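Have a look at this one before I ask anything.
The other protein chains are all here in position, but one chain of the complex has been omitted.
And then subunit A:
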């Protein structure tokens, strides 16, 4: 077993330190060491998007990022979206638009959408579908998710 390394990263705005083995993924460390279980594991090989978090503002599948790569990085997870006990409009749009059924894909969708809307506040339906194509949802058929993203973009106008 390789020796553990000490990593420092800004997670949801707070500086956090953690020790990890070089073989551990960021997803594993977030969930098991830092108790940030919002990011979900659906496939553990980069295909489902359930584990999406933002790394320096970019959406990444955290199951394919090694925890040691997070040194010095800024990481945002679903736990960091709502601020001061208030849901963000994006979360509100998902709720009111019934854009979740089982909800296991939801944290990933929220993170991908957050990154999308930050880069492009008024995406077309085509752009939304293109950007969210890396996040699989097996329950909703995507209709209500796309509409929730549209509603969130509407609100951002």
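The rule is short, and it goes like this: a residue touches a chain if its C-beta (ideal position, glycine included) is under 8 Å from a C-beta of that chain, and two chains touch if they have at least 3 such contacts; residues count from 1.
In this text, contacts and distances are computed from a predicted model.
Asks: Name the absent chain by its UniProt protein name; which of "Type I-F CRISPR-associated protein Csy3", "Sulfite reductase", "Xanthine dehydrogenase family protein molybdopterin-binding subunit" or "Hydrogenase iron-sulfur subunit" is it?
Replies: UniProt lists the chain left out of the view as "Xanthine dehydrogenase family protein molybdopterin-binding subunit".
Asks: Which of these touches the unseen chain: A:6, A:19 or A:43?
Replies: That would be A:43, which touches the missing chain.
Asks: For subunit A, enumerate the residues touching the unshown chain of the complex.
Replies: So the residues of subunit A touching the missing chain come out as 21, 23, 31, 35-48, 50, 77-79, 81-82, 87, 91, 94-98, 100-107, 110, 125, 128-130, 132-147.
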